[in-house]
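The structure appears below as structure tokens.
For this depiction, one protein chain was excluded, whereas all remaining protein chains were kept in their positions.
Let's look at chain A:
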Amino acid sequence: MSMPNLHLAVALDGAGWAPDAWREPDARPAELFTARYWIDLIAEAEAGKLDFVTIEDALGVQSDDPAQVQGRLDAVLIASRVAPLTRHIGLVPTATVTHTEPFHISKAIATLDYVSRGRAGWRVQLSPKAGEAAHFGRRQVSIDTQASIQDLFDEAADYVEVVRRLWDSWEDDAEIRDAATGRFIDRDKLHYINFEGRFFSVKGPSITPRPPQGQPVVTALAHNDIPYRFAEKSADVVYVTPKDAADARHIVDQVKVRHVFADLVVFLEPVRSAAVLSDARVFTGTPAQLADLLLAWQEAGITGFRLRPGRLPSDLRGITRGLVPELQRRGVFRTQYEPGTLRDRLGLPRPANRYAAEGASVA
């Protein structure tokens, strides 16, 4: 029997990815802003042995349409709230880089890694929206030209670089508690990151010691060339949006990232409506049909999938209670969690600390 090797994540957003999902009979739209709602969803995903969940977020409202879900809680805080109540599933909140501080995000994701004991990731998100820029009033953001789009991604790449350097700014054994000399840390194992870039500079070191995974898992959604280059430089997992298996093969050839996950919006039967405007392909059908599609795309080089349930909780249950057992029957998905971190599960080694390596090469 082949080793279970397919990676499965779900993307959680409000009541689901369909604008009218909140009106489904089992939807809980009045509870979207409670801890209970998120605990239940993520526990369901964990019961399905999924690799990780992503939690959508943005620095603005979703729409101006009072018939659609509006408002959302901070995704990093949702992930953190749920972390002590789960044991295995990876927690990958979305956080925007365009208007925020890399110093703050670096310690927040590092801390999520501590509270979850090595299950933290981060979905890096850019914001080109004028409305979100106005919430900060510090700058204008434009994507009128190829150059301005490139700038936004270059800034994001610098941001991720700063976050990664901050994660490495403490060597793993920097805390020594040496009572004999009275030193709590070995200061030679803490490092200024001294980042100076086109968009900002950051001194370091972090105030938070290196997290359990060393580097939590960085993920990003990418649709075409500029974001592909960004993902190659910055991400451990890239989410892409192929139309079909041939397109998947074509994309896999273009992005050199260890894990290429395909995004799919998923409606599992019974399907009442599947009305959704989407960048990703919309799947409607049975769990067995979805399993066929996943295996065909895996053949094309896709290493995992991030399924976006059209309706919550029903399509999440369709995934955990329909798709997962189907994949398990076919011997391509785990029946049990192995112990370990999110990196372990994804087969990503715990990275050496870049500064420790530097020190060692000097010595």
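Just so we're on the same page, contacts are C-beta pairs under 8 Å (C-beta built on N, C-alpha and C of every residue); 3 or more make two chains touch, one makes a residue touch a chain; residues count from 1.
Here, contacts and distances are computed from a predicted model.
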From the list "FMN-dependent oxidoreductase (Nitrilotriacetate monooxygenase family)", "2-oxoisovalerate dehydrogenase subunit alpha", "ABC transporter substrate-binding protein" or "Acetyl-CoA C-acetyltransferase", give the UniProt name belonging to the chain omitted from this structure.
"FMN-dependent oxidoreductase (Nitrilotriacetate monooxygenase family)"
Of the listed residues A:187, A:258 or A:329, which contacts the missing chain in the full complex?
A:187
Quickly run down the residues of chain A that touch the omitted chain.
20, 22-23, 25, 27, 29-30, 33-35, 58-62, 64, 66-74, 76-78, 80-85, 99-104, 107-108, 110-112, 114-115, 117, 131-132, 134-138, 170, 175, 177, 179, 182-187, 190, 199-205, 207-209
